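One protein chain omitted, others in place.
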Amino acid sequence: MTRMRIAVLQEPFSIVLREVEVPKLDSRSVLVRVASCALSGTDVRIYKGVVKTRLPIVLGQEFSGVVVEVGDEVEGVSRGEKVVVEPVLYCGKCVYCRRGLYTLCEQVKVLGVNSDGGLAEYVKVPAYAVHRVPAGLSLEEACLTVPVAVALHAVRRAGVGIGDNVLVFGAGAIGLSALQLARLSGADRVVVVEPVESKRRLAERLGAHETLSPRDMEALGDGAERRLGRFDVVIETSGSVDALRHALMLVGKRGRIVVVGAYGREARLLVDLVVRREVTVTGSWLYPHVFRKALDAIARGIVSVKEYISGRYPLARIEEAFREALKPENIRIIVQP
Amino acid sequence: MTRMRIAVLQEPFSIVLREVEVPKLDSRSVLVRVASCALSGTDVRIYKGVVKTRLPIVLGQEFSGVVVEVGDEVEGVSRGEKVVVEPVLYCGKCVYCRRGLYTLCEQVKVLGVNSDGGLAEYVKVPAYAVHRVPAGLSLEEACLTVPVAVALHAVRRAGVGIGDNVLVFGAGAIGLSALQLARLSGADRVVVVEPVESKRRLAERLGAHETLSPRDMEALGDGAERRLGRFDVVIETSGSVDALRHALMLVGKRGRIVVVGAYGREARLLVDLVVRREVTVTGSWLYPHVFRKALDAIARGIVSVKEYISGRYPLARIEEAFREALKPENIRIIVQP
Amino acid sequence: MTRMRIAVLQEPFSIVLREVEVPKLDSRSVLVRVASCALSGTDVRIYKGVVKTRLPIVLGQEFSGVVVEVGDEVEGVSRGEKVVVEPVLYCGKCVYCRRGLYTLCEQVKVLGVNSDGGLAEYVKVPAYAVHRVPAGLSLEEACLTVPVAVALHAVRRAGVGIGDNVLVFGAGAIGLSALQLARLSGADRVVVVEPVESKRRLAERLGAHETLSPRDMEALGDGAERRLGRFDVVIETSGSVDALRHALMLVGKRGRIVVVGAYGREARLLVDLVVRREVTVTGSWLYPHVFRKALDAIARGIVSVKEYISGRYPLARIEEAFREALKPENIRIIVQP
Partner (left out) sequence: MTRMRIAVLQEPFSIVLREVEVPKLDSRSVLVRVASCALSGTDVRIYKGVVKTRLPIVLGQEFSGVVVEVGDEVEGVSRGEKVVVEPVLYCGKCVYCRRGLYTLCEQVKVLGVNSDGGLAEYVKVPAYAVHRVPAGLSLEEACLTVPVAVALHAVRRAGVGIGDNVLVFGAGAIGLSALQLARLSGADRVVVVEPVESKRRLAERLGAHETLSPRDMEALGDGAERRLGRFDVVIETSGSVDALRHALMLVGKRGRIVVVGAYGREARLLVDLVVRREVTVTGSWLYPHVFRKALDAIARGIVSVKEYISGRYPLARIEEAFREALKPENIRIIVQP
């Protein structure tokens, strides 16, 4: 177990397999042998160079596996346990950490984004970052806890409640999870906007009352409001600035927009709409203190992630895996190192 | 008392005096003889044609006077009483009115904006819209309740509390009131951004710990954050999209931006900042249920509006009054019909 | 249609049928021919004299029927429509009404409690109090909107969300509705405490993860916490002070207790528990602005009230109906005038 393979992104679209030393454990870390690592929307954006980060990097923020080694001071985790990794590193000392806002830590790092991630045979992570996988749940599904946790935090920040009328932009893994969680929180009606037809169909199977494509939205123009009504809550997970603009148009008075997407550029927005309707726009970032709940929701079958999986590849075929992940109709490609 | 003079805006920059019938009362209205009507930022913007509304119109949303006639069914207001008008008309029946959100009424009208306002000798208003002026407060100061009430609602929506670090954009009547009310709510430090030097000085007299001009802000560029720190709360009252952009840059993690300004055009905003810092951006519109408190705050001397008054003109000199109001160094010109 | 029968409670346990004039409509009221009136926990308590009110009175706050006459100024309701009555009269003018808090109106009256209610062939109600019954829903089920609405307001005030651990005291119509709505809001686990076995079984059918009797609770004593854990949310609908004491014992740190029950006497409470755990105890009163949503939830089948119905009686057999309603195993007896 001294050497392992990793997939390194050297520059956009160029990923290579390397053999390197298995990382040395320190006293508060554990070593995880990765079983499944999903290629997320963010992985794809970094791969394409649309989201910038320091290269080279080992991508992969959604991964699960088995604990194979445990640091001296670690309690509560043992060898052989199946775990999913909450891919957030924090300092534990800054003003945000002290208030429990660890995802806003002054030195926060996300594995697979600005620290090496899960496209590797082994990953060393702090013990606090692993969550035991409940009995009966596969490691493959468990690795999809990340998008469910992102969505759970967003739905809570939105305060979705019984009878709410909700609009979700994007039917990627995060948007589909937001849809399911909004329904679970009692939303009356959830409308989903998504360009890809197969994802719209999946959204319907997962509980959307109605789906539209962004093109339908454009076609409706100012008539969108007449056709769809106004929404109590909008959850924006598409990362598209057009979606943001539609969100502002379709949110009701005293409505709430929760923004999850990453835009990477400025959006032209009609802020007067926010003022006159007393709208609240809130950012939602990562998943403070909800990872465990998200994992349990999958394990108990109340959030379904099975259909997010669009294919499986061994680490050796990582390039092919990314080619598949680039296709809009695929939601999550699973890499099995 | 059958005829009266009014000032009518016919098209931008063209205002004329007319003589018309004094309006007939209905059973739930009162007739107010206007004593003081301030020219607000909004009046000036409509006058210039920057804010659009249906013309011709009698401008003036900030006015006080004496009740000279009272409708049959009116209770709680009598002839001869000094009142300030809360210039909002609402239907009382729509879903918003029923929830007490009358400023979000589906048929809301603001006197002086889309219904005739206070630049007249007499104005007929619904009885619910008049607030008795506390003994000892002049009608002149009382007419400045409107901007204080706008600011009070904004400061409450911002949830300013003890120890907060607050940034206010704009030192017009609303911004200066927001500054005073933020201090009153326990804010530790209030920084004010405003182009006009004399208004910055006034902000300092009214409690600002520091003031800057937008030019200073531009000059600081990315260094603004290093120099000023990040703020718990930003209150944007300038109506400038540049201020919005700076607001996003300078708000802290989990910070709150309350937007009061009217922009009249799209703003280019870096929404990623909202997401990663989990910022909340909230609109604040008019002054639901706070008009009385704002009036009392002036009467009790805890909010000072005296220095907002930059000049006084009789209705006959309305054009001159507007010419003065156009000068950036003037805050409020009072018209005395 | 000039005379009608009503059931009058003259003193505790003494109810008689009377023939009186059908009430005259005023311009803003409608006349409802009652189809179903449920005997609620409150009706029973007034009947027994445990809850005091001014007698004689026509009881019945949960009723539905058909509109048979419509006042001159009424809009939006027509003859022949099936409606359920939201049995709250308010002044529309006091400080609470103006803020939309109509159930806290300074002159609030509840039909069947301090104004004549639904145990009558016809009832005159203000037009604002009737809600059209959605197609497909029976008038019988519709009359059970009241307890669902009480529970909906309580669950919202509790802020029940995904993953919450909830304890409900009482499995009467309100408690069972709270249970269903807590599940609908995403609660992970709902435990119900109720003395009557058949109601505990029904609670289980409606989604409770576990049920106990108050006797079980007493037997557990200080061990209750070890056995059941602590709860994020407690909803007290039993009206029993013992339940309140248990609520304080079992609520977690920063937990929320929402109190719905009416106690009619003082409770001895260990307030130190509230302080050290920073618990929030909140009252929930009636159903401001949620009646329609409650009705829709029944119509859409997401809250089930069918099994609340324990028997049906014509108005002529009202005494028998009350005798049945007194039996703890019955939840709602329906009277059909």
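In order of appearance the chains are A, B and C, and numbering begins at 1 in each one.
We adopt the following convention: a contact is a pair of C-beta atoms (placed from the backbone, for glycine too) under 8 Å apart; a residue touches a chain by one contact, two chains touch by 3 or more.
Bear in mind the structure is a predicted one, so any value in this text is a computation, not a measurement.
Of the listed residues B:Gly76, B:Gly186 or B:Gly264, the one in contact with the hidden chain in the full complex is B:Gly186. Which of C:Thr280, C:Ser304 or C:Gln336 touches the hidden chain is settled by the complete complex: it is C:Thr280.
Of the listed residues A:Gly100, A:Gly301 or A:Pro328, the one in contact with the hidden chain in the full complex is A:Gly100. Interface with the hidden chain, as seen from chain A, comprises residues 98-101, 289.
Remark: the residues of chain C touching the chain excluded from display are 96, 101, 104, 157, 241, 244, 253-254, 259-264, 266-272, 274-285. In the full complex, chain B contacts the hidden chain through residues 152, 155-156, 161-163, 181, 184-186, 188, 290, 293, 296-297.
The rule is simple: only the chains that are shown with their structure count from here on.
Here the spacing of chain A and chain C, counted between their Cα centres, is 42 Å.
Chain centres here are Cα means. That of chain A falls 43 Å from that of chain B. In chain B, the positions touching at least two other chains are 101.
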